[in-house]
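Excluded from the complex is one protein chain; the other protein chains are retained at their positions.
To keep things simple, chains are lettered A, B and C as they appear, and every chain counts its residues starting from 1.
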Amino acid sequence: MAELVGLAEGIATLVRDGDVVALEGFTHLIPVRAGQEIIRQGRRNLTLVRMTPDIIYDQLIGAGCARALVFSWGGNPGVGSLHRFRDAVSNGWPVPLEVEEHSHAGMANRYVAGASGLPFAVLRGYAGTDLFRHTANLATVTCPFTGEVLTAVPALRPDVTIIHAQRADRAGNVQMWGLTGVQKEAVLAADRSLVTVEEIVDALEPRPDAVVLPGWTVSAVAEVPGGARPSYAQGYYDRDNEAYRAWDAISRDRDTFTAWLEALAA
Amino acid sequence: MAELVGLAEGIATLVRDGDVVALEGFTHLIPVRAGQEIIRQGRRNLTLVRMTPDIIYDQLIGAGCARALVFSWGGNPGVGSLHRFRDAVSNGWPVPLEVEEHSHAGMANRYVAGASGLPFAVLRGYAGTDLFRHTANLATVTCPFTGEVLTAVPALRPDVTIIHAQRADRAGNVQMWGLTGVQKEAVLAADRSLVTVEEIVDALEPRPDAVVLPGWTVSAVAEVPGGARPSYAQGYYDRDNEAYRAWDAISRDRDTFTAWLEALAA
Amino acid sequence: MTWTAEEMMTVTAARALTGHTSCFVGIGLPSTAANLARRLHAPNLVLIYESGAIGAKPTRLPLSIGDGELALTADAVVSVPEVFNYWLQPGRIDVGFLSAAQLDRFANLNTTVIGDYRDPTVRLPGAGGAPEIAASCREVFLMLRHTRRAFVEKVDFITSVGFGDGPGSRERLGLRGRGPVLVVTDIGVLQPDPDTRELTLTSLHPGADLAAARAATGWDLAVAADLTETPPPTGEELDLLRALVKGA
Partner (left out) sequence: MTWTAEEMMTVTAARALTGHTSCFVGIGLPSTAANLARRLHAPNLVLIYESGAIGAKPTRLPLSIGDGELALTADAVVSVPEVFNYWLQPGRIDVGFLSAAQLDRFANLNTTVIGDYRDPTVRLPGAGGAPEIAASCREVFLMLRHTRRAFVEKVDFITSVGFGDGPGSRERLGLRGRGPVLVVTDIGVLQPDPDTRELTLTSLHPGADLAAARAATGWDLAVAADLTETPPPTGEELDLLRALVKGA
């Protein structure tokens, strides 16, 4: 059963140096506060996994938490590039960053395979692209019935997956709604999981477009109001576009970024 | 876009002799009335597909509509055997019935592959069973990353899938809720589809545990109140157990069944 | 106090379900046993029905796995493909309940045909969820009547694998669950021998005798050195069970 914990305690017990860590949330319900707690606790040599690394991953990379990034689209949505990500890839600052990149379809299916207890997934994807030349984790598989050749991607099984949801009850049952992306698969694929929520309630009343993760499938739940800011939490708050634009200025320059990082630690 | 039709018209235009026809509904929302309309219109040589053939398939088989059955569990739930199915398998009455059987996991994944535009699906299943000796449509596939050998099942792509749902709007958008089984996959895997609904409404208000099939994914929608009786339609009616028990007596004997069939045609 | 064989079976199975166990249940005795356990000593038992109800808490016994009561009381309602792919296949579920028309000494199960496959004496319902439940649940509990017709030397069709042909079979087949650990019959309880994996009679229900067990088994039945008697159903167990069945 999921334990109810504080955010600091949850990160301290669940995220270890060298772990493969997935923070998911497809532009909605992004676990920003949990990611910043990883920075505060100074985790190192993480393999960070995320379909859409955006500013929270730019922060983790700039803070030197990551040795590798597995992803399918990296950018500051609606604003531009991730400067810390670029600096790490191009100049190895503050530490070199290995990159393994896929398409969204490939990443989504890698989580599906992980959640399904399968070693790989099959899809129509990547055909004819240079991803096949640069991404080691790709192969082909032949349909035993038709002889057709398809693409295979290996299962993703993070050591720990972290997501943000709207609600949990005291038994640790988690409820999220709206655009819930790949979060269910990412949690079910992981060894351990932490869910930050806007609020812990006595009972989860059923509602439209809701996904529920039973408490026994989650390691820990932490109540972190505003935990997805500056991204959205449907029913709680909208996206703070200004913060995304501001990040562009902060992250462009190593010094302004370093100042931001010190302020975060303080 | 889905056309709004009468049940007779829908069956007449969408179901043809020799078709591969799937009627799905996993003990809830079983399209019974649509199946009986197929009997009334005298379709022949159908390959009937269904995870859980129960009394409606016993009726279709007894009426001589089917040349083959693709399934994973055949019985009269809570009552016993399907006598018309047994009679067809053991004695070829009224016509011989070819049988292709799978496990639930295999059938579900065959629909998933069909809905996904893939030629096959991979699962951990069937290993060590005699199904491998008797079901042609099974193979193994080797994981290109781990070398592990898994089971492959070919995609199911029915010519037509028929399901029953609670509601549709006038644009043919379909809404079903509760236990919705494999119906979404079965419709998305098919060339054509017919959805019978309890009622056609002006607007589908969102509700918990609802699955919506947009009208452009469905060929036709027919308003058929009580279309799932004697099975359940959550929010409308419960299962009529007496009818399931009564079917046991009717179907045991060819004469009583034939009398039932004549009454249905009348 | 008296009780039926079915009540003895149900109570015995219910006792084996404890704690936060997650349990893949079909309809019939397994569902009754699991719901009885929830009302007795295992209120946190997680009931999973293949129709898509995860964590169902039915207030009465469901009439079928399509019973709306399961969806209305579940923690989560999911599609049938998801039940098998995300929940059963990865080995998330602790206990799976199965029954069969035939089983052999290695607890291999037949629910497909009696006789020849192409020309069967009796055509049975088929596999359903059983092959993957037997493969992927951490443990499997079996409930069936103890008769010579059911307990056979060799099953006519292997629908679901127990221990195959003995030690090492499950590993060779890549079956990741532990397999059948408990067989509850109307005569007693059988468990696999840790070394040979052969089903061994470990307990007799009150009033049952060893001769009857041997007579009802189509092979030379192994009997545990420390053969015990199953504790009889308590008044509380019977009262709750009967209320449950009556309420259905």
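Odds and ends about this structure:
FYI, a contact is a pair of C-beta atoms (placed from the backbone, for glycine too) under 8 Å apart; a residue touches a chain by one contact, two chains touch by 3 or more.
No experiment lies behind these values; they were computed from the predicted model shown.
Within the whole complex, touches from the chain that is not shown fall on A, B.
Considering the whole complex, the residue from A:H28, A:R43, A:R192 or A:R229 that touches the absent chain is A:H28.
In the complete assembly, the contact with the undisplayed chain comes from A:Y126, out of A:Y126, A:W216 or A:W247.
Touching the omitted chain from subunit A are residues 26-28, 51-52, 71-75, 77-78, 81, 85-86, 89-90, 101-105, 108-109, 111-112, 123-131, 134, 148-149, 178-182, 184-185, 209, 211, 231-232, 234, 238-239, 241.
By the touch definition given at the top, subunit B reaches the unshown chain through residues 1, 115-118, 173, 184-185, 188, 211-214, 216-217.
As a convention for this text, only the chains that are shown with their structure count from here on.
Set against the C-alpha centre of subunit B, every other chain centre is closer than that of A. Chains B-C form the pair with the most C-beta pairs in contact. Chain centres here are Cα means. That of subunit B falls 28 Å from that of subunit C. For subunit B, the set of residues that touch two or more other chains comprises 123-124, 148, 209. Shared contact sites, meaning residues of subunit C that touch two or more other chains, fall at 85, 89, 136.
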